[in-house]
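Below: the structure, in structure tokens.
A single protein chain has been omitted from the complex, and every remaining protein chain is retained in its original position.
Letters are used for the chains, namely A, B and C, taken in the order the chains are written, and counting of residues starts over at 1 for each.
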Amino acid sequence: MTRTGLWLIGARGSVATTAVSGLLALRAGLAPPTGCVTQRPEFAEVPLPAWEDLVVGGHDVVATPLEKCAEPLAQAGVLPHHLLSHIVPGLRAVDTEIRDGYHPVTHQGSQADAARRMVDDIAGFRDRHGLARVVVVNVSSTEPPAPFVPEHGDLAALEAAMADPGRAVLPASSLSAYAALRAGCSFVDFTPSTGIALPVLDQLARELALPYAGRDGKTGETLLRTVLAPMFTARALRVRSWAGTNLLGGGDGATLQDPDRAGSKLESKARGLAALLGHDVVAPLHIDNVPDLGEQKTAWDHVSFEGFLGARMTLQFTWTGLDSSLAAPLVLDLARLVAAAHADGQSGPLGSLAVFFKDPLGSDEHRFAEQTRELYRWAGELRA
Amino acid sequence: MTRTGLWLIGARGSVATTAVSGLLALRAGLAPPTGCVTQRPEFAEVPLPAWEDLVVGGHDVVATPLEKCAEPLAQAGVLPHHLLSHIVPGLRAVDTEIRDGYHPVTHQGSQADAARRMVDDIAGFRDRHGLARVVVVNVSSTEPPAPFVPEHGDLAALEAAMADPGRAVLPASSLSAYAALRAGCSFVDFTPSTGIALPVLDQLARELALPYAGRDGKTGETLLRTVLAPMFTARALRVRSWAGTNLLGGGDGATLQDPDRAGSKLESKARGLAALLGHDVVAPLHIDNVPDLGEQKTAWDHVSFEGFLGARMTLQFTWTGLDSSLAAPLVLDLARLVAAAHADGQSGPLGSLAVFFKDPLGSDEHRFAEQTRELYRWAGELRA
Amino acid sequence: MTRTGLWLIGARGSVATTAVSGLLALRAGLAPPTGCVTQRPEFAEVPLPAWEDLVVGGHDVVATPLEKCAEPLAQAGVLPHHLLSHIVPGLRAVDTEIRDGYHPVTHQGSQADAARRMVDDIAGFRDRHGLARVVVVNVSSTEPPAPFVPEHGDLAALEAAMADPGRAVLPASSLSAYAALRAGCSFVDFTPSTGIALPVLDQLARELALPYAGRDGKTGETLLRTVLAPMFTARALRVRSWAGTNLLGGGDGATLQDPDRAGSKLESKARGLAALLGHDVVAPLHIDNVPDLGEQKTAWDHVSFEGFLGARMTLQFTWTGLDSSLAAPLVLDLARLVAAAHADGQSGPLGSLAVFFKDPLGSDEHRFAEQTRELYRWAGELRA
Partner (left out) sequence: MTRTGLWLIGARGSVATTAVSGLLALRAGLAPPTGCVTQRPEFAEVPLPAWEDLVVGGHDVVATPLEKCAEPLAQAGVLPHHLLSHIVPGLRAVDTEIRDGYHPVTHQGSQADAARRMVDDIAGFRDRHGLARVVVVNVSSTEPPAPFVPEHGDLAALEAAMADPGRAVLPASSLSAYAALRAGCSFVDFTPSTGIALPVLDQLARELALPYAGRDGKTGETLLRTVLAPMFTARALRVRSWAGTNLLGGGDGATLQDPDRAGSKLESKARGLAALLGHDVVAPLHIDNVPDLGEQKTAWDHVSFEGFLGARMTLQFTWTGLDSSLAAPLVLDLARLVAAAHADGQSGPLGSLAVFFKDPLGSDEHRFAEQTRELYRWAGELRA
């Protein structure tokens, strides 16, 4: 396949740094593709860009060089210490392709100005490297939920509002999505932020014949819930309550201790659980910022269920994951898959990629096994 | 559908007592069919016997009346206290249809004699109640693994050996299976004992055009493993070790503390895990007899896995189930499904019922979601 | 020892019902004194009232007969089913000694009126039964924290305010404590409510030469924390974070889902943890109402700690307790111990009973082992 761009919004964050480091390691044969779904046999003949074909750039609001960003990830067990020295040249090369991100507080001028600049950044990157296409992936910090305003449903009104320097009609994640589309790129929302999930952006994507996918990468507790809940359903066991606690450090923990931002995450989790079980359950859920855990994310779930003749039983699980390690290979997978969809002429939400997301756009299916089957089916069609 | 018999080998054990109590409660509208797979919408139009159509009898080597057997189950939280008084008449009625089981130590005469008597018991039951057919289900205590002898592969040699009063060529579970077939009945092996899993019995079932299913009901730790392992595979995560500890009381705990008997259970569990992951893993597994837990079965599993760039992560779960509560509704489900298969003219191992078993006969599929899908597909054909 | 009264505030609640049922069972020899600290050898010769010497009465705002209150506790595994029929006469006898409790919303008249009526209730009970003394124990629902007002520090001002029908200067728990003292009785606060923990009530108890003890019975997560935290300290291991989640149903769960009321509970827990470790730690703590758990209380704690050279390690525990089963025997213990202290002429807060409480009055010691040692020492003095 021809050369393909991966443009990361939040290009210096933990997920992005891990994805870039891993891509360099894979290319150099320094690590096996563990965690990369697209390396499974089911994708053997699907026309995906090879690791060698991916070129990375991005936006970020911070300026720390990637090799500095990689250090704490090595401390945290996300990146192997011995890997760092091998990938420094590659990280520096990517650094040269990272541009200043949009920040609603520091930005001067209208959002239209910002969008124009971002379009130019992405288009310049594509031209410089002679890329067939670019997939823009949002891996920046989670935003608080944004209130819906009428402009979010009307392109003309939106663009008028964007031209007004006194307004910030779009949350930053949606501005990135808009810029991606205007640059002729597909878009992936790996966070629970609003991003592309506005009617006006869906419409724009369809008009421009661009595919997109989202949202909120499914990497931990929700992954397990979408695997386990269908078991209870299939066995006709009645879940009475499903309580969850998430302990996380790192930037994500700090961001999500803000109840506003956690709100968007908790909502997307709750929606999924009710959909999976087919009925509401008591499902208290907490996200706690525990800085000493660093990149580690620990989730404890307690499921109380009822069996034959009302017998009371429980399932508990504790998941101890490294969030960036789980997310990064999926970001690479999504870049490959969405690029292939774009090449194939698909547009609008790619519901067939639901297995990657907590809150899948373009799909009502939350069951992991069914999502997996749909992904394979879809890949099979690409192959054909 | 016409009236159908359910003949339980081990009719006074905890699983059987729970199944019978539950059937009486369901019939009387005293409990919802929680835990019964066949009450799910997918089976709405499948021609299964109704709860009212099922008549129960069985063999057992003990003589305690069922209402006595039910008391400790009420103490243990398996049967609701308030239910007992309502079902006593029904339990007594079933008591009149329970006959002495075969016990290798106390039996006098040849195994052929024993088989003849058991066939008569089952046939008499069928005739007395005017049953269209009878499903024989083994829910008796787990046996130690039986060594294979040449007679297990040759019907004529087997029947000659059975006629010799000095030999006990078949383990008790297999003698029950033989008697079931000779009585023209289908057979279900809910235990890990040898049962029908001998070439000669498979051949006999096919010759007599009788269906069978097995083996070893999937109710706890293995259920979870077959749900969770495919997640690791689909996400390309490499499981490094999967350790398990099972604490169980009740008769099952006492039986399985005998390493010989546990052997057959542990073997069937290990086979499944390797099949699911596609490679061997370090998987130490223990079954401990902890009498004070009574009917409760607690399993703790610790899964260590590797993600992107070798990152190390873990999943632990603790399952606290009431084994009889989980098994009993599946026994009723299997009676209905196997009766329907028999009515439909199917014979040999019913691999489509793999979802019910740890060690499915007639199927290599261990993944829970795939097994569920196959069950629904098969049920759909019955409906048509 | 002479006959002693136990007057329960919240006499129809789960803890009270369990305590009364258990006392009846102990007296009748129907159950061993499991969970009763005062039955341990260390108390063999301490002059405590015998089970036979305890007479029970109390206040409650609800009127459900105790035998009705006992039924859900039997369903929940707190009371054995077979016990109920034996203790019905005893429960009915106690019912005749339960009077209407004070409720701030429904009460007509001044708090002084209410106190007078409560004093009369308790004194009448004492006289009717010829009791040497009465211990009043608060086991009613947790109140929200009450704001401190100047009257809480000045007896004359307090009693003036109490006489004003337009004011409710004391929270209900403190009104009960006041009435207890005015009736010449010792007082025990088994809840985190304000109760006797006001300067003015402490002063009154000392003036009237009455002992008291409190507060907030230590029965679950906090019990474990006060056992485990000293281990980390003694081993010089540095606890980095200690996160906790509590799932509870029953009335307590519903009460504590009210953030105001949970507030008083969470505060008392946090105070203890910092005191135990000698430094603040990140310690997010949640209480979730999960009605289906009924009387069961499940706590999950995740402790992240650092060892030699910064090595990162964790301890997790899951405690699944029946709260009333844990609390009730301690209520009986406290009745016996506080009666003995009263007989011994002690007054003011009994810091030596700190082991029973999350937030011990009259003691700064939170370490379980040290508290236990102090209790034994104190009991030894009583013996002498």
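Miscellaneous remarks
Criterion: contacts are C-beta pairs under 8 Å (C-beta built on N, C-alpha and C of every residue); 3 or more make two chains touch, one makes a residue touch a chain.
None of these values were measured; they are calculated from a predicted model.
Only one residue in the set B:Asn138, B:Thr222 or B:Ser304 touches the chain that does not appear here, and it is B:Ser304. Of the candidate positions A:Gly5, A:Pro33, A:Gly58 or A:Gly77, contact with the hidden chain is made by A:Gly77. Checked against the full complex, the one of B:Gly109, B:Pro199 or B:Pro291 touching the unshown chain is B:Pro291.
For the chain missing from the display, the contacting residue among C:Gly101, C:Gly272, C:Pro329 or C:Pro360 is C:Pro329, taking the whole complex into account.
Mapped onto chain C, contacts with the missing chain fall at residues 18, 21-22, 25, 31, 33-37, 39-40, 77-80, 83, 223-224, 227-228, 230-231, 234-238, 306-322, 325-326, 328-329, 355, 367-370, 372. Against the chain not displayed here, chain A makes contact via residues 74-75, 77, 81, 318.
Chain B residues in contact with the hidden partner, per the touch definition given at the top, are 240-241, 243, 245, 247, 282, 284, 286, 288-293, 298, 300, 302, 304, 306, 316, 318.
The criterion applied here is as follows: only the chains that are shown with their structure count from here on.
Once the centre of each chain is set as its mean CA position, chain A and chain B turn out to be 44 Å apart. Shared contact sites, meaning residues of chain A that touch two or more other chains, fall at 306, 316, 318.
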